Every structure is written in structure tokens, then in C-alpha cells.
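Part of the complex only, each chain left as placed.
A and B label the chains in the order they appear, each numbered from 1.
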Amino acid sequence: MSNNSVLILQTLLGKEITNSPSAVSNWLRPIFTLVEKGHIIAEYTVRQEMTNAAGKLHGGIIACIIDDLMGTTVFTLDRDFFMSTINLSIDYLFGGQLGDVVLAHCEITREGKNIVNVTCKLYNKATQKLIAHGTSNLVTTSTPKIM
Amino acid sequence: MSNNSVLILQTLLGKEITNSPSAVSNWLRPIFTLVEKGHIIAEYTVRQEMTNAAGKLHGGIIACIIDDLMGTTVFTLDRDFFMSTINLSIDYLFGGQLGDVVLAHCEITREGKNIVNVTCKLYNKATQKLIAHGTSNLVTTSTPKIM
């Protein structure tokens, strides 16, 4: 299913994101490989500044990727008002390394008028191992979306 | 209570962290204002690159701050092996703005030999409002800590 928000994001398919209104998206540099209403697949390359003291992909960056992509996935619902994250819950299953490509699948699990539930899974693209999965609930705010 | 790890971190009190072995810590630039075994208080200033599409403090950065400070707080236990994060759960209560100073209180709630439970609360320093609170469980790995 398509709408204005989906169409905007689809023009970015296959390109590294560097010009998002979200400064954090620009830092994470996702490449969208699929954009539908309520469903996005994106890739991220683990850079040195995303690592922890052990030189591995930092758990906080995993959380950041999940939360940011959830925001973009909720954007594909093409609603008139911003949604605000109520909570975020993540399980960490396998580690990631510098240079790894991380594949993120993000989907709307429940699309309520007031509350939206989203799930996101992160895989190692090369090994297909599940790195982490997360769920989040968002609530509609009274702040209108500009674009 | 003091130990080598606490003493190392205490030398950094009051200074912006820019030389941590964690690249993510260096990006977040915490200023530690209290360091004890199992307890750290740190401050962070919300920079433009930490904001979302609405220009507010990004939820993923909140998660990143919490996860990173939890890692540092677990470091104060002065253990011989790295600990790995099992899960992270965050509730978002109030928004943050560009330029806000965020006060983070992080504490070990349960210090098991195998599993450690940590909680972290983020406040707006000026208004004292609770921005977010999170909990995490970590497990001892077989990877020795270098320093």
C-alpha cells in the first residue's frame, strides 16, 4: 500500500541516508532496501564510532538503530501527527563486529488509532544470525507533522 | 567502596570524557560527577546530532546514554571478565530539548556472580523532571578485561 510518506522514502531506496530531518538517522546512515506502509528493511555498516570498549558493536547503537528505524517505519503510516515513543524493550542475542553489515527488519505489529506497536529485528547480513530484537509502543501526540 | 576501576574513573571526575576505550562514550561526552562502586552520576549536554526529526532529544540517544553508562557502572565492579548485555528496557516519560543538560543516575540493583541487574534514571538537570528510566541485565562472559 502506498501513500505520500512511503513515496518520499521510496525515492531514497538503495542510497545511504545523509539528509534526513533526523540528525541521528544521518549519523547511522541507513540504506533502505524495502519501504512499504508499516514495513521497512534497512542496512547499516558498523563503523568504528559505533563500537564499545571491547571493539564490538555497542549495545546502545543497536538500541539507537532500532529506535530510529521504528520512527521511520511509523512515518510510513502517513499520519498527520507525530508519534512519541512510550517504551522500548530489546533482547541482545549475538554480538556484531566492526565492518559487519547489519540488516534491520522493522514492522508495525498493531496499528491502533492512539497506540502503535512496532517490532524490529537486526540480523548479521553475512551470517543471517539474529543480533537483537526489540519492541516498542508509540502514542499519537497533538504535534502536527510538517512534511 | 573503592577499587582500581573506581580509582581510574575518579581521575576523570568533572571532565568531559573524550578518551574512553568506548568510541560511543567519546561521542556522548559524559561528565562524571560521582563515581562509586556500583553507582555513577553523569551529565550530558544535548547536541544537535542527538536530535530527532522533531528537533527533540532522540529516543535512541536516550537508550544509548543509558546503555553506555550502565556499561561504565558495571566496570566499577572491577571484575576480571567483560559483561555482556542480555536485555534493555526503557520507559520514556518526558522529552528533552537541544541544549538541555541531562543528569543520569545509574546503579547496580543486584550484583550476582553470573547476572547483574542495573537501573538508570535520566533527569532534566534544570527542571528535575524524570525523562526516562531503564533497566538492564548483564551476564559475565569468558572474555578477560584488559585494563
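Quick note on the criterion: a residue touches a chain if its C-beta (ideal position, glycine included) is under 8 Å from a C-beta of that chain, and two chains touch if they have at least 3 such contacts.
Since the structure is predicted, the reported quantities are computational estimates derived from the model, not experimental observations.
Participant: With 2 chains in place and all of them the same protein, how many does the whole complex in this file have?
Facilitator: Here the complete homo-oligomer in the file comprises 4 chains.
In this text, only the chains that are shown with their structure count from here on.
Participant: Please state the rotation angle, between 0 and 180 degrees and to the nearest 5, that superposes the Cα atoms of chain A on chain B.
Facilitator: C-alpha superposition angle, chain A on chain B: 180 degrees.
Participant: Please work out the Cα centroid separation of chain A and chain B, and write it as a whole number of Å.
Facilitator: One centre to the other, that is 22 Å.
Participant: Note which residues of chain B are touching chain A in the complex, please.
Facilitator: Its residues touching chain A are 20-27, 48-54, 58-61, 63-68, 71, 75, 82, 84-92, 95, 143.
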